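To keep things clear, I will list the structure first and then write my remarks on it.
Of the protein chains in this complex, one is absent; all others appear in place.
Labels run A, B and C following the written order; every chain starts at residue 1.
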Amino acid sequence: MYNLTDMKKYIKDLKVAEVEYPHARYVLLKLTADEPLPEMMPGQFVEVKVENSPSTFLRRPISINYVDRNSNQLWLLVQTVGEGTKALARLQEGDILNVVFPLGNGFSPVCREGEQVLLVGGGVGVAPLLMYGEYLKENGAKPVFLLGARSKADLLELDLFRQIGDVYITTEDASEGEKGFVTQHSVLNREHFDRISTCGPKPMMMAVAKFAKANDIPCEVSLENMMACGLGACLCCVEKTVKGNVCVCKEGPVFNIEELTWQI
Amino acid sequence: MYNLTDMKKYIKDLKVAEVEYPHARYVLLKLTADEPLPEMMPGQFVEVKVENSPSTFLRRPISINYVDRNSNQLWLLVQTVGEGTKALARLQEGDILNVVFPLGNGFSPVCREGEQVLLVGGGVGVAPLLMYGEYLKENGAKPVFLLGARSKADLLELDLFRQIGDVYITTEDASEGEKGFVTQHSVLNREHFDRISTCGPKPMMMAVAKFAKANDIPCEVSLENMMACGLGACLCCVEKTVKGNVCVCKEGPVFNIEELTWQI
Amino acid sequence: MANLKTTIAGLEMKNPVMTASGTFGYGIEFADFINLEDIGGIIVKGTTLKPREGNDYPRMAETASGMLNCVGLQNKGVDYFCEHIYPQIKDINTNMIVNVSGSCPEDYAECAARINELDHIPAIELNISCPNVRQGGMAFGVTCEGAQSVVRAVREVYRKTLIVKLSPNVTSISDIARSVEDAGADAVSLINTLMGMSIDIEKRRPRLSISTGGLSGPAVKPVAVRCVWQVSKAVNIPVIGLGGIMNERDAIEFMLAGASAVEIGTANFVDPAVSVKVANGINDWLDSHGCKSVAEIVGQLNC
Partner (left out) sequence: MANLKTTIAGLEMKNPVMTASGTFGYGIEFADFINLEDIGGIIVKGTTLKPREGNDYPRMAETASGMLNCVGLQNKGVDYFCEHIYPQIKDINTNMIVNVSGSCPEDYAECAARINELDHIPAIELNISCPNVRQGGMAFGVTCEGAQSVVRAVREVYRKTLIVKLSPNVTSISDIARSVEDAGADAVSLINTLMGMSIDIEKRRPRLSISTGGLSGPAVKPVAVRCVWQVSKAVNIPVIGLGGIMNERDAIEFMLAGASAVEIGTANFVDPAVSVKVANGINDWLDSHGCKSVAEIVGQLNC
């Protein structure tokens, strides 16, 4: 693993450089700063402070979608579900967003030159896989993406994923790729994968974990437990593990399924 | 008095037609509606719902500055003091503001053809005097304005007041008109006034009331007690009167000083 | 169109939404905004045997997601109510309920006895928990004995539906609820306001004239839901829930916790038409969730 305990955390006012709306229910915030953005690892997340949303008291944890070093941008891909995320979707170029980051452990580094890593994403859960896929590719591994969504319109950043590696798709309504859920995709029977990393709805991740376990493939999942502090202080976001209750915000969000107590 | 008990109250989403900033600490909101705005009387007020201001829970009472029937506009002149009024100052053309109105009793109607009425305003308290002044003029009375402010920059809508009647000014720093407080203005010794209506900081209104009482001039004041409902339901905004505690939002905001128990 | 009919200890309501005492005047103040007959009931402002001037201004302070008040039961007394106000409201076709306060059991009882004679007042709500007057009943509401003494005295003379409003400012609201049930209450309503305080640091003075006041609004909703949940498990009489309800989702939260009906309070200040919106919203929610009646959600919590 990266030496994350030594990774300094920051609280910064970042400037909204660009705002894109890939889809009615999603917003892509591209944040920047005058000074170079700090080191961030794929799979880590940030906690943003939401202004002007009366019903939003706590920060919102959002996984890091991508860090563009050339433009010094931090990308956050947000699904607008509640008042807090809706307020984020109202942000405009030039607005300031207060961010606490980088948080959490992140995905595993490359274990073996040339290893083929399957990255399974569902819905907005694809976000951290973009940065991770690029990291794997740049470090000698071969990322393969398996992305699932309700419908074609919910598939996010496809063009970017395709620049990094092969992309396989399932949609529930067959509007793109194979019909059904990611775990039903034919590529799982055709190809061999050295390991799997997945992020998305819990039922999907459990199905992926079950597949991995059945096929003896190492698998790590990125959890999204509700959290308050994001720093391991409040102990609200705990997940039951073989070591007992641990904070997803600090020991996670990424866990090897062997560490978890999921009934799969 | 107008037959206010019969005046219907409304709750409407009004559209922000224009926003002006007469001064750093003030904003003039010009609101409109598709249908003609309902009847409103000078001295009445509205209660506006403030959106996107986490620390603002209750509506904010704001006196009616002016109603422009030609453009079907309701004008609200707001001093930005707290979070709530600051949020109002962020409103932009096209935004929607939910308003409960018209509320309260309003100033007295014309009592006698040709009566000379002194309208004394301090700070943002000049707001309701604009509509009242025009009403008096149109109904055969002669309004005279005596407006006080900290400094020249705090004098609001002067040009509009001058279109209605004579305007006398005092500023604390002598940057405009006579130096000092309104009650020190020389016009009070030169001219005769049949009655006085005043709106502004309580100390100013008490000084005006004291002057009126000493000179046997009928005087009414517009109070600004903190209120919640604005409808006479919560009994929070009470003022001690000769009839006991009464709601400023319903029995007021305008009271004849004889009704009050002020020690003057 | 779900069936919103609700019955609270013989009191029949067209829907489970009422307005809370002290937040809706006598109803008529809101007649311009809603059709008063579209809500299940209106609990008019606190009435006492003798007239009360209430506390001095200031009586209100805004707080985070709520407000403090210390009105102090200002009202013209029960006789004035019977002679001058009752005639104005008696023909409003919904349950007009009077909130009754007092300084001693005898006053409560005499006040209730007078209202018992009014044909169009089907119920009273006993306020044994007003935090804002030295003898506003707070003393009664925080002990089982005190609460029972008031309820027993009133029960002897009052023949219609007797609702008792409970204070959350106690160690065990369930104990108080059980004691008023034993004393003859037909239903309990909760929560009254939480005792709070706010200070103007520039003036170095409390924002309220009597220093402390009652906290209401969304800020207290979690405490209110908890109290309703505890009390509905503790007693067999109906529970009416209130405390920070702003919309139909809040109302349904209280009903799932065990409330047979709800009262809308502080929200009336933010939106004078909110009570009807909540009633309609409950209907729409029940429809969209395949529920035929409110009975399908009252107390239907999985835990």
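As a working rule, a residue touches a chain if its C-beta (ideal position, glycine included) is under 8 Å from a C-beta of that chain, and two chains touch if they have at least 3 such contacts.
For clarity, every value in this text was computed on a predicted model and none was experimentally measured.
Novice: Let's see if you follow the contact definition: name the visible chains touching the chain that is missing.
Specialist: A, C
Novice: One chain is left out of this view; which of C:116, C:149, C:212 or C:280 touches it in the full complex?
Specialist: That would be C:212, which touches the missing chain.
Novice: Where the complex has a chain not shown, which of C:82, C:157 or C:195 is the residue touching it?
Specialist: C:195
Novice: Going by the contact rule already stated, which one of A:36, A:114 or A:244 would touch the omitted chain in the full complex?
Specialist: Touching the chain that is not displayed is residue A:244.
Novice: State which residues belonging to subunit C touch the missing partner chain.
Specialist: Residues of subunit C in contact with the hidden chain: 63-66, 68, 142-143, 169-171, 194-199, 201, 203-206, 211-212, 215, 217-223, 225-226, 229, 244, 249, 252-253, 256-257, 297, 300-303.
Novice: Just checking the interface: what residues of subunit A touch the absent partner chain?
Specialist: Answer for subunit A: residues 8-11, 49, 55-59, 100, 225-240, 244-245, 250 touch the chain left out.
One rule holds in what follows: only the chains that are shown with their structure count from here on.
Novice: What topology does the chain touch graph have (line, ring, star, complete, other)?
Specialist: It is a line, because the chains touch in a row without closing up.
Novice: Which chain is most remote from subunit B in terms of Cα centres?
Specialist: A
Novice: Find me the chain with the mean Cα position closest to the mean of all the protein Cα atoms on display.
Specialist: Closest to the centre of all protein C-alpha atoms: chain C.
Novice: I'd like to verify one number: the distance from the centre of subunit A to the centre of subunit C, where each centre is the average of its C-alpha atoms, in whole angstrom.
Specialist: Inter-chain centre distance comes to 48 Å.
Novice: Approximately how many whole Å separate the CA-defined centres of subunit A and subunit B?
Specialist: 55
Novice: Two-or-more-chain contact residues of subunit C, please, as numbers and ranges.
Specialist: Only 65 qualify.
Novice: For subunit A, jot down the residues that touch at least 2 other chains.
Specialist: 54
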